[in-house]
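The complex appears here without one of its protein chains, the remainder shown in place.
Chain nomenclature is as follows: A and B, assigned in order of appearance, with residue numbering initiated at 1 for each chain independently.
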Amino acid sequence: MIPELGQFALVLAVGLCLIQGVLPLWGAAVRNADWVAVARPAAAGQFVFVAIAFAILMQAFLSNDFSVAYVARNSNTALPTMYKVAAVWGAHEGSLLLWSLVLAGWTVAVAVGSRGLPEIFAARVLGVLGLISAGILLFTVATSNPFERLPVPPLDGNDLNPLLQDPALAIHPPMLYIGYVGFAVAFAFAVAALLAGRLDREWARWTRPWTTWAWMFLTMGIALGSWWAYYELGWGGWWFWDPVENASFMPWLLGTALIHSLAVTEKRGLFKSWTLLLAIGTFSLSLLGTFLVRSGVLVSVHAFAADPARGVFILMLLGSITGTALVLYAVRARNMVAEGGFHAVSREVALLLNNVFLVGATAAVLFGTLYPLFLDALGAGKISVGPPFFEIVFLIPMLPLLFLLGLGMHTAWRTMQATTLLRMVRIPALVAVLVGLIVPWLWFDRLSVLSAVGIVSGCWVVAASLRDPIALWRSQRRLPRGQWGMIVAHCGLGLFVLGVTVTSAYNIEIDESIRPGESLEIGSYELGFRGLRNVEGPNYRAVEGEFELRRDGTLVTVLAPQKRVYNVQTSPMTEASIDSAWSRDVFVALGDSLGDGAWSVRLQYKPMIRFIWFGALVMALGGLLATTDRRYRNATAPKPSPATDTLEDAA
Amino acid sequence: MTPRRQRMIVIGLVLAGVAVAVLLASAAFQESVNYFRTPTQVASGDVPATRSIRLGGMVADDSVARDPGSLTVRFTVTDYANNVDVVYTGVLPDLFREGQGVVTRGRLGADGVFEAEEVLAKHDENYMPPEVKEALANAKKAQ
Partner (left out) sequence: MWRYLIPVLLFAGLVAFFARGLQLDPSYVPSPLIGKPIPEFTLPTLADPNVSLSDRDLRGELSLLNVWATWCVGCRQEHGYLVELAAQSGLPIYGLNWKDDTDAARRWLQQLGDPYRVTAVDADGRIAIDFGVYGAPETFLVDADGTILFKHLSPLTAEVWQREFLPRIAQAAGQ
């Protein structure tokens, strides 16, 4: 009976979403205050019902209710409780419900956080969010009902896919969804501005914190996913340019462009229609990602099982949401007049170039992801586009972007003397070149052109970011938190670039066969294979290898990679064992038994790989600092006084 | 410099930059596009000579053989119409086994043996990669 209540709650939520979508939008159009006032209660109501449905599904997992088909497919009595919770979003139906819950959560947050905004405007934003929610919930109810019952419940369930039984992956989807579903808020703000037919700087100030919050979660979600792929799936790789990864990375790239373009719109009243287009585009790429992952049109290691009916539905959803917004844009965007021009050396131009490069990178990734699909649709054969393409096309816009980033941070709004700018970045540039060339040469004894360029770029971004804090610290002045956010996020990007470059330039990877008692050398380390033992987990059995990691004869640690076989799904799983430190990771994974006591193993030495995820985390922290800046705290606060304005103008 | 001249230079630089970027990108694209081929296509000689392809099919039963003590594995990929012998050195993915679908990336050697650089097996043992599926269906139809 209880699962039926869950389904009923979902249907009620659809109804409330439609009310939340239609009445306030209509009310805003005809200026009817009663209908406009419906928006907030309806939003709260739909959140409550979606949350009830979600809680009921979770309860079905926790109580092993295998009469629910979704539970039977994705859980098992022996599954540890933590993974029973994570199994709620472990497959298609539940992850859609999570999508809806996250969107409902954002909607309520907007309902609460928009109290200071003009009523009509807030109603439009909530109305747009309500329509999106209604679409996703209808999709869930019509094609992917998580509460479907089995007439004859099995005694035990089919178990969660062993790949997903992992702590990082348990929280990866919620983070990712909070991120890319959160761009729906920026989208709703953009559509509301288009409906109103006008857009002022206030609009940008309201939109900015929401966008940055979403971006922050998306950053963490992607980083977690990459970390998971590294130790669980990737045999040591951390990014594969897999279509599903690209699906979450493209909204991130465009969202980053949006954050920067919003800054220009807020400070200078420029790039208005461009910012709107980015806001529409970012959320559309999130929807596109959902479409690509759910419809099965792209083949990927991660893709959920394909179902054409779902594909058609989500394509229609993507078409109507994005299509409507773009038609509205075509009709209304010409009204968004810029409030002035700009000069060659200025913050505006720096951010314009930032946008050009980020959009270029997004377009390249989009092209590489969709091209195989296009060829297939044209009947021109099946191809796949490999990582080398993505690496190169991504690098082309990224290198100038990194170079300009260090300059752009120090430009002033409106205009600035080029010589002043150069004087400001002289020292960071010098530091970057010296550190970037000398340290790797001392540390690794070798340096290639590309790795030198990468390391210098990373150092340059870090050094340029730190210039202002150091200068201000010496003059005892304080920075607003928004500016700290920018500095920290850019610093994180620099650390990330360093991690990526050093890891890819200096990693060592060995596939070898090894017998107990033998040892292998990797870099300055020695790995001795002591032997194998059998271990038993809660829902799997495993062979565990025992490896001693030594450096200069002293024991560093003992590594224990496993080859698991899960009891229910009986598929083998490789669990790598990693010794990690700031400066390097040593990674061991067991391959197969080669007979005769020998095993194939994969050994990897990855210098500075931690900087990749640490850098991403620092970027997210920058986002957090920026969103908690005082001036966003109250949307109705009077405009900042001229004094603070100039200080923030430097931000 | 007149503003007009200045603008022309900027536009020229931007165009040159875009042109270089597009050239580099298309070169990279040529390099990293992998065509998918079935054993039947390989048997009929439909293989680009200079670039790597992806070969998909089923791992034939009783075909997997290891060189003792080394990481070199030999196996046969089949679509039940034609076979291609494959040699690979390295660690095989978890779900690689006889009678399962597989996709390998590599080049066809002069001796007709496919030298794989990478072996992929899908992480869901009850479903086959759609390309392999289609390849098998085509081979079936042709018979």
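Structural remarks
As a convention for this text, contacts are C-beta pairs under 8 Å (C-beta built on N, C-alpha and C of every residue); 3 or more make two chains touch, one makes a residue touch a chain.
Model, not experiment: these values are computed from the prediction.
Of the candidate positions A:29, A:315 or A:624, contact with the hidden chain is made by A:315. The missing chain, though absent from the display, is touched by one residue of A:150, A:171, A:412 or A:617; that residue is A:150.
In the complete assembly, the contact with the undisplayed chain comes from A:329, out of A:61, A:271 or A:329.
Remark: the residues of chain A touching the chain excluded from display are 69, 72-73, 150-152, 154, 157-158, 273, 277, 280-281, 284, 291, 295-297, 306-308, 311-312, 315, 318-319, 322-323, 326-327, 329-331, 333-334, 370, 373-374, 376-377, 569. Although one chain is not drawn, its touching partners on chain B can still be listed: residues 58, 61, 80, 99, 126-128, 130, 133-134, 136-137, 140-141.
Going forward, only the chains that are shown with their structure count from here on.
Centroids built from CA atoms put chain B at 29 Å from chain A.
The touching residues of chain B, when paired with chain A in their complex, are 6, 10, 17, 21, 24-25, 27-29, 31-36, 54, 66, 68-71, 89-92, 94-95, 120, 122-125, 127, 129-131. Within the complex, the chain A residues that touch chain B are 161, 163, 233, 235, 299, 301, 305-306, 344, 360, 364, 368, 381-393, 396-397, 400, 511-513, 571-574, 589, 591-592, 594-596, 598, 600-602.
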